[in-house]
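As structure tokens, the structure follows; a few thoughts come after it.
With one protein chain removed, the remaining protein chains of the complex are shown where they sit.
Now for chain A:
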Amino acid sequence: MIEAKGLKKTYTISKKAGFLRKEKQKVKAVDGIDLTISEGEIVGLLGLNGAGKTTTIKMLCTLLNPTAGTISVDGLDAVCDAMAVKGLVNMIAGGERMLYWRLTGAENLRYFGKLYGLHGLELEEKISSLLSQVGLSEVSDTPVELYSKGMKQRLQIARGLINDPRYLFLDEPTLGLDVPVAKQLRETVKNLAKEQQKGILLTSHYLEEVEELCDRVYIIEKGKIVLHDTPQKITETVVNEFHVSVETRTLSALEQSKLAKGLPSCKIQFLPSSDGTILEIKAPFDPTSIIIAICVEQKISIQKLELKRPRLEDAILALAKEKSA
């Protein structure tokens, strides 16, 4: 298990203040974060731009030393035992960095494999199994500069798995990928956690992705955790508005008022459609059972009923609104 306690990171930036004079400025990028990641679990780290996600990940994978706080990876300290920890973790960032463009896919993996102490037959087998796992076997001998974005990203995944890490950090892994490629990548990530029991920390600006993949989510803002729960719970606690739309035959004014009366605390709109009426209902609770009861009583046949469940995205928007209010 990875356990971070009271994690802080303060950057010092020097700003020009006149000719040859510099002013030091401190930026609290991460400001006291506690988090845990267990094996076999996918944990999400959400937050707006500049919230401190990348900084947190860089500390967890030993690239940065925390200003304060501790990180323990299966009992090893990430600062004191950095070399041992490096063998247990790996990090994959979105974008096209962290690969040698002049080298082929296989050569990249061979290089990194050796840096992790692999060699000989073991290394070669690892390379070909990773390349086939990410679907790059056919282009293994093509220089990376000729790869598409998606192919580079998949090669990065292979690089991130070269040391068979117990914990994997993914910083916006689907950044700029098209829909099918991103979907495939999500499948891969799911398998890594569920079948290979890797602990995964994921940041992403695509909320459906987080909702689909993550068992738990931390929402951070200005370097502090503001919420920590499952995606469903977060959505439920933050968004308390249910949105139902119902299509029926054309309703009379009387029927409309009956419906409005039966749903007192809700907002109802009646919109005429080509072959009837569409009801748009916003309620602070799930109103479907009441709607159905009224319709049965009034002998109104329902052609279509749709409950739009609130999504994590709504939750984030609501949170952001709350903060700015």
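The working rule: a residue touches a chain if its C-beta (ideal position, glycine included) is under 8 Å from a C-beta of that chain, and two chains touch if they have at least 3 such contacts; residues count from 1.
Assume contacts and distances are computed from a predicted model.
The listed options are "Protein-glutamate O-methyltransferase CheR", "Sulfite dehydrogenase", "Transport permease protein" or "Ferredoxin", and the UniProt record of the chain not shown names that protein "Transport permease protein". Only one of A:K8, A:K53 or A:R110 touches the absent chain when the whole complex is considered: A:R110. Between the chain not shown and the residues A:G87, A:G135 or A:G276, the one that touches is A:G87.
Only one residue in the set A:V30, A:L64 or A:I234 touches the chain that does not appear here, and it is A:L64.
Chain A residues in contact with the hidden partner, per the touch definition given at the top, are 11, 54, 58, 61-65, 82-84, 86-87, 90-91, 93, 96-103, 107, 110-112, 114-117, 119, 143, 159, 163.
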